[in-house]
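For this view, one protein chain was removed and the others were kept in their places.
Chains here go by letter, A, B and C, matching the order in which they are written, and residues are numbered from 1 within each.
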């Protein structure tokens, strides 16, 4: 029983509604499908560190949300077990970041994703890799899934 | 010319003063010395994700600040090149997190740190590993260092 | 039903017997208990890279064996899902490496381990972090476990 794009969007809407931190970051969901996600956000002064550039937690959080949405959009509640980021460039206040995920592997228990962050000039800022554990719990109950399909 | 504990504290004060994001997180510097740092923070509702637990970016940011302070406290301006976190337990609203770093290696150009995050019950939440590039730029100019030494 | 030290040793003997690559590396099991392992090996010329130092795959393989033995010694067949290594120092031909693991977390499905590699002079060479998925398959069948316990 696979998930439709409409259902994937509904799952990420449910996640974003309660995701106070992604809201604080100003994350916008540009695109979502099972296993794929594109997010954007603009960096504010309140997100900077002692070097007056974005704190390392900011691009990490953006990419973690992006990959988390990607794997959860397959329908099963999934949590990160290991995540890493390599940052190449500093991020300035006012920069608009785009983050796009790639599904490297989707197994029964484990999903692996990478995400690339670029700025408004298309310059690559960072690459993220995340390993997610897929639990047996589902985002949409069978009746919700049926409703979702009916809605299409 | 090595850095004293007093100078290490001064460097981290300078970093925290401008670190708006660490301030937003409510990070408190419990202990600092060259290569070692202990931080604390309490998790608020605004830091949660769609699972109503702390967003993965929160413990990452805490540990990244902790290891960044540790390596910068040696006196040279240093930036992360690669960081990773393995999270074992969910973090609830109201949890008080303690993060403590260990200096795994300090080379001329590269410093490697780990940090362990525990909650108020002493339960381990996550382990972080960070690789930092040490630039030639210094936090304290020679006169500041002399002044710091004189102040002792 | 927890695993005794004797059973942990038996599991790692079973693993080492079939582990042709660990044998080729000349890995010796110095110490083993559920969740803990210490290994040693001496670096040969056939393990070197184009810089005439040990290839990066050598300390990685040593640490991966060490953490894999640690988690499997709990009795359940376990496989790595994500592993990383930070190497600080080059390894010369003839160096004897000691690798010792620490169990950072042991959950129902996921175990997380770190391992430190030192050389014969006690100099730290590398730190490894590994995340392992614990399957439901067991190394010792119930009768074997009973036999193991009887043998004690």
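Quick note on the criterion: a residue touches a chain if its C-beta (ideal position, glycine included) is under 8 Å from a C-beta of that chain, and two chains touch if they have at least 3 such contacts.
If you're wondering where the values come from, they're calculated on a predicted model, not measured in any experiment.
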- Message: Please identify which residue in A:40, A:86 or A:119 touches the non-displayed chain.
- Response: A:86
- The one of C:81, C:99 or C:117 in touch with the missing chain is C:81
- Item | chain B residues that touch the omitted chain in the full complex | 81-82, 84, 109-110, 112, 131, 133
- So that we can see where the missing chain sits, which residues of chain C does it touch? 14-22, 24, 45-52, 54-58, 60-61, 64-65, 68, 72, 77, 79-87, 90
- chain A, residues in touch with the chain not shown (by the definition above): 84, 86, 88, 104-105, 107, 110, 112, 114, 116, 124, 127, 129, 131
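Please note the rule applied: only the chains that are shown with their structure count from here on.
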- Residue-number overlap at the chain A/chain C interface, same or different (half cut): same
- chain B on chain C, rotation in degrees - Cα superposition, rounded to nearest 5: 180
- Using mean C-alpha positions as chain centres, tell me how far chain A is from chain B in Å, no decimals. 25
- Interchain centroid distance [CA atoms averaged], chain A/chain C, Å: 34
- Message: Residues of chain A that contact two or more other chains, please.
- Response: 81-82, 84
